[in-house]
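What you see is the complex with one protein chain gone and the rest in place.
After this line comes chain A, so read on.
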Amino acid sequence: MEILAWFHELLDGNLIFTPQTLGYYWDGLVVTVQLVFVSLLIGLVLAVPLAIGRSSGRRWISLPIYAYTYVFRGTPLLIQLYIIYYGVVFFDGIQETFLWPLLREAFYPALIAFTLNTAAYTTEIFRGAIKATPKGEIEAARAYGMSQALMMRRIILPSAFRRALPAYGNEVIFMLHASAIASVVTLMDLTGAARFVYARFYAPFEAFIFVAVIYLCLTFTILFFFRYLEKRLLAHLRPQS
């Protein structure tokens, strides 16, 4: 109760951070977290088979995947978002298909763009980790008579994921920051909320510093989570005390 009273006092007499605008920021936070979390999750699921295919010796498998990652890593996410959001409507009759209820909203085109983008980067991160598997481990697995699939499952992937962890943590943070562009396609994410407050009250400092602090908190949460994971999963690499 005391906290509530303190909060009310804090909000009293300022024109910008009213319950209404704080509501916008809260909704924006929910949208940002949903967008980033879901696109990372789907991107991760897509990236594992893609990374295996990308490091395959068969060119007809690895080349198309290389082309995909090349395109999505070689173009700005903002352009990809524009192409997917405004581009889909140039297909005649798309409004009549079952896809339209999804594509109509700004959320799903943004989700598609973000997912494809993070999947491309994650594929390359994993591919690097897979390639870096020590030859000895692979030879030992062969000597045990493991099939290619079993070797992938038991030897290569578990150690590759561990190696990829720090780089992947960075990718997650990059995605969070990249999600700030979602507001250009009318999505009211955190940045969208800040732009709304900025435009309505002509208060760039208040609106953007407030939102920057929220992004900082999110980033530190992700950092701590990955630090914890690294501690657990890479325990065998630390010097013994």
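As a working rule, contacts are C-beta pairs under 8 Å (C-beta built on N, C-alpha and C of every residue); 3 or more make two chains touch, one makes a residue touch a chain; residues count from 1.
As a convention for this text, contacts and distances are computed from a predicted model.
Only one of "Xanthine dehydrogenase small subunit", "STAS domain-containing protein", "Transketolase, N-terminal subunit" or "Transporter substrate-binding domain-containing protein" fits the UniProt record of the hidden chain, and that name is "Transporter substrate-binding domain-containing protein". Considering the full assembly, A:Gln95 is the residue among A:Gln34, A:Thr75 or A:Gln95 that touches the omitted chain. Among the residues A:Tyr66, A:Phe161 or A:Phe196, only A:Phe196 touches the chain that is left out of the figure.
The missing chain lies against chain A, touching residues 86, 89, 95, 100, 104, 106, 184, 186, 188, 192, 195-196, 198-200, 202, 204.
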